[in-house]
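Removed: one protein chain of the complex. Kept in place: all other protein chains.
First chain written, first letter: the chains are A and B, and each begins at residue 1.
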Amino acid sequence: MISHQKATPVAILGSGLIGTDLLLKIQRSELLECKLFIGRSLNSPGLAKASSLGVPISDKSIDAILENPDCCEIVFDATSARDHLRHWPVLKRLGKRVIDLTPAKVGKMCIPAVNLAECLDEQNVNMVTCGGQASLPLIYLLGKTQEQVEYIEIVSSIASRSAGPATRINIDEYIETTESAILAISGAQRAKVILILNPAIPCIDMQTTIFAKVPEPRIEPLRLAVETMVARIRSYVPGYQIILGPIVEGGRIVIMVKVQGRGDYLPKYAGNLDIINCAAIAMAEEYARESLRVAERLELDHA
Amino acid sequence: MSTSVIDALQNDCAGSAGADIRDLLPLRGAHILITGGTGFVGTWVAQMVAYLNDCHQFGIKLTLLSPHASEFSSRAPHLACRADVRLFDGDVRNLADLPQESEWVIHAAGSPDSRIHFSNPVRTMETIVSGTQAVLNAASRLTPLQRILSLSSGLVYGPQRWEDAPLSEKVFSGFDCANPAGLYAESKRAAEMVAAAYRSQFGLPVLSARLFAFIGPFQLLDRPWAINNFLRDALRGGPIRVQGNGETVRSYMYGSDLAYWLLRLLVSGKIGAAYNVGSPVGISLKDLAVKIAECFPRRPSIDLNTLPAAGIPRTQWLPDITMARTDCDLRVQTNLDQAITRTVAWHTRQ
Partner (left out) sequence: MRKVLISDPTLRDGNHAVQHKLNLAQVAAYARAADNAGIPIVEVGHGNGLAASSLQVGLSAVSDRDMLTTARENLLQSKLSIHVMPGFATIKRDLSLAIDIGVDVVRVACHCSEADITQRHIAYVRERGKQVFGVLMMTHMLTKEQLAEESLKMESYGAEAIMLMDSAGALLPTDVAERVRTLVQALHIPVGFHAHNNLGMAVANSITALESGAAILDGTARGFGAGAGNTQLEVLVAVLNKMGYETGIDLYKMLDAADLAERELMPSIPTIKSISIVSGLAGVFSGFAKHVDRVSLQFHVDPRDVFFELGRRRVVAGQEDLIIEVASAMASRQAKPLEVVR
């Protein structure tokens, strides 16, 4: 009755900054092994990096998985919304677990500190947005600890250099997606999301401020819950810290969060991008643990 | 797309090509490849090929290579469904191989959309410079290759004074290369130099065309060029807003003329040469607005000087097309009035 601790095989679609950073995080994980790192062009620096680490690479995009479907159980999609819409039907048919890091958002919204267990049943989960990952666990607590939440507002400041052309042209989508997520997870009546790009050099880390309008704020239960929650978040995002609050200031609850990235492939100040990757890894590792649990149970049954 | 619209496009091509199409006979039964083939240029060349195949039994097989191959069917459904047109999904930045049967290549990859040049100059440069290198590299291994026509831009001449127009192929000035404002023009210049390098070192049969400004069906009106803005304003019922006093001068060649010119240059242009492609007939933006307004039964009004423009220099950007005329006997067939009328008719029907 020996259970073999085996790493779950995964593939990464998308060899840009995000995909390459994911690869380096997976290399550190005992539960995951990257069996295929897929891009569109052998020219890509990400593929070169992967190759130098001995990870199998391909420039065939989704065809690489179609040609070798047994190579992986989990697929991270770090391409684009448009490409994910093409990839998903294929991966669905192949029965792969998909973690969507694009803005496509066809699957369930995944906030590891909040709904990891529920996501285990889903074949496709998405990582929402950077502001979402940073604030939603705490916003969830607001919903849980406060009698009534009238209004939630989050303001995220990110370093200009961490916002590439794709971010800049999709600010409206970021706002809309994050606002829906806030309303869904907190039960608040109204939500507002603000995004600010800060060009200061040296680059600032991602900072998110959460404001909540609550008729009768109960700070103590919130403070305790936040402490526990932050500890949980830090288990997968080590650079996450509360820098202020929760306090009541000017008739509103205020919490300020700062996220510094790990600096695996993305620069450290890109905490906004790093937190999404960390969350994606946390989800994948949970799938992996689930797989092992299932395998163990099967072994026990057959013993 | 209705039959009458398709017929109109066929007629345009017939008019541009003229009765005597002997000069294009080398293309009979040939494989033509267009990179960036689903843009305005590629679509018009495809339209001209359709005409040559349908009305003159040319039997050309056309391949359009583009990262937006799927968008072609919405832009030109009547062409996308043709058996002689094949769509190839690919980005020149990632190119290792070109379809091995390609005999004639028009390299049109690289968006002239200046918004992209400013928002994503890195990708713009990669597509134009590295992309051209990748295409020429792959082309140098094509066994049946006849010729490559690389599309450049009339912007390569750099900043010019009013009195220097029309611009001949030799009037180069320079951009400040530390300033990304000149990035598109510099990338096109570098791409021409890449072509010269491949010609020199590998004897690759490549020549260039420097494109100016064009008008016609298949143009996406959201591109913020004056003529598109005028058309959009007019289609909305006006008023047509003209910045300043509208004295800037431009010229516009019609899409079917462009397509004919490119195929003729591809076949008969001198290897290693660069030809201006465009209309030498200039028109002020103010007069252009009037001509567009006249195409509408309920003529939209024209608002000049909606913002003060004192001190804003007027510019002229016109090609001297003597070289194309001398070497290939090329002329402008569709005049501006016809071009505008046809374009307005097409957009009104959309």
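By definition in this document, a residue touches a chain if its C-beta (ideal position, glycine included) is under 8 Å from a C-beta of that chain, and two chains touch if they have at least 3 such contacts.
Given the structure is predicted, the values throughout are model-derived calculations rather than measurements.
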{"item": "Hidden partner chain, touching residue among A:Leu197, A:Ile219 or A:Leu292", "value": "A:Leu197"}
{"item": "Omitted-chain contact residue, chosen from A:Leu53, A:Ile169 or A:Leu298", "value": "A:Ile169"}
{"item": "Residue, one of B:Ser114, B:Ser268 or B:Thr341, that touches the chain absent here", "value": "B:Ser114"}
{"item": "Residue touching the undisplayed chain, where the options are B:Arg28, B:Arg75, B:Arg123 or B:Arg232", "value": "B:Arg232"}
{"item": "Touch criterion as defined above, residue of B:Val122, B:Ala181 or B:Ile271 at the omitted chain", "value": "B:Ala181"}
{"item": "Residues in chain B touching the chain absent from view", "value": "114-115, 117-119, 179-181, 222, 224, 229, 232-233, 236, 241, 243-244, 248, 306-313, 315"}
{"item": "Residues of chain A (touch criterion as defined above) contacting the omitted chain", "value": "151, 153, 155, 157, 160, 165, 168-169, 171-172, 175-176, 192, 194-200, 207, 209, 211, 213, 243-244, 249-250, 252, 254, 256"}
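Methods note: only the chains that are shown with their structure count from here on.
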{"item": "Chain A and chain B, separation of their C-alpha mean positions in angstrom", "value": "43"}
{"item": "Touching residues on chain B, where the partner in the complex is chain A", "value": "91, 93-94, 96, 119-120, 123"}
{"item": "Residue ranges of chain A touching chain B (in the complex, touch as defined)", "value": "40-43, 59, 165, 168-169"}
